[in-house]
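Every protein chain except one is present and positioned as in the full complex.
And then chain A:
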Amino acid sequence: MSKVVIIDYGAGNVRSVKFALERMGITPMLSRDAPEIQSADKIIFPGVGEASSSMKALENYGLIEVIQNAKQPFLGICLGMQMMCESSEENNTQGLGIFPLPVKLFAGGAVKVPHMGWNQIEALKTPIFNGLEEKEYMYFVHSYYVPDSEWTIAKASYPTPFSAALHKDNFYGCQFHPEKSGTFGQQILKNFIEM
């Protein structure tokens, strides 16, 4: 059975991701220990909170390069995905630079911020979306977004079009919370684990 490690650096949704995997019969390991993470078959990088303090936490635990150099399937969720980008407007934070993309703040006024609730994803690419149809609903809660790009494998709009998911080499990221997105979210986690 493959070894799944959830990087436990203090993000709020670690438990929810763990429970979601357990509902699929997988027992993940929670760890912030570099050798433990490096020995995983699959790595999940959750995120809920604020970008600069989360980057600082990764730095304190010596995990920046561990993540940048990961070779196994790697999935960043929400703030996890945003931290895999180049830089974020959230407190001008330098990211991990895996995706050479900016993270921007939704312009308030036209829409309410945070973008909170169920929204559709479309233009789905890669087998991580196997079994899903276009325009399926996922649960989002975020104030910052990654624009549409060549690494985008799912799009959403609010009403600005943005990246609902990203992919490059072994790295995947999703802006929505698959662990909170009902059976279709669960399907995405399953597809990732079975890669």
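Operating definition for what follows: a contact is a pair of C-beta atoms (placed from the backbone, for glycine too) under 8 Å apart; a residue touches a chain by one contact, two chains touch by 3 or more; residues count from 1.
Assume contacts and distances are computed from a predicted model.
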Per UniProt record, name of the chain withheld from view ["histidine kinase", "Sugar ABC transporter permease", "Imidazole glycerol phosphate synthase subunit HisF" or "STAS domain-containing protein"]: "Imidazole glycerol phosphate synthase subunit HisF"
Given that one chain is not shown, which residue among A:100, A:117 or A:147 touches it? A:117
Can you list where chain A touches the absent chain? 12-13, 15-16, 19-20, 22-23, 48-50, 108-109, 112-120, 137, 139-143, 157-158, 177, 179-183, 185-186
